[in-house]
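One chain of protein is taken out of this complex; the other chains stay put.
Showing chain A:
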């Protein structure tokens, strides 16, 4: 009856969705770890980093049919992550409390190596979020100047000048730590 073509159509769609879901699952397996680390370097909080990663992946899945055809999915995921981070900052500065802290974070014991990395994280935190992103994407993720420009929606020359300035700043703040070790 009338269900014939509709059922066929819906089965075809189901197959297509299943294939795309599989593709997305593989993408998450390959990306999530790096995405969370980058998020952490930019926010300094592992739980927030996890939330941001989840938000970014959720947003990507919501448009996966379009997003999956992107030339550079890795860069795209960073772009979505940055938007999530900018949104989060905006909400935080408008006074709304949005950071969902999981209870176990309170009981996690402080790590012995803490002081060392606090130094870099503190130094990074003195930069604007965009400059932090430039440094992390360029020097941690090894993204090209062009890709960083694309992720942050700025020109390549902005990336070059800002990263040079940011490095000078970091070097000044970190002193021998930067050159030594």
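Observations on the structure shown:
What we mean here is this: a contact is a pair of C-beta atoms (placed from the backbone, for glycine too) under 8 Å apart; a residue touches a chain by one contact, two chains touch by 3 or more; residues count from 1.
Rule of thumb we're sticking to: contacts and distances are computed from a predicted model.
You can't see one chain of this complex, but its UniProt record names it "Permease-like cell division protein FtsX", from the set "Carnitine transport ATP-binding protein OpuCA", "Permease-like cell division protein FtsX", "Sarcosine oxidase subunit gamma" or "Aspartate carbamoyltransferase".
Residue A:170 is the one among A:52, A:152 or A:170 that touches the chain not shown.
For chain A, the list of residues touching the undisplayed chain reads 1-8, 10-11, 21, 24-25, 28-29, 32-33, 36-37, 40-41, 46, 50, 53-54, 57-64, 102, 108, 111, 113-114, 116-117, 119-121, 135-136, 139-140, 167, 170-171, 174, 177-181.
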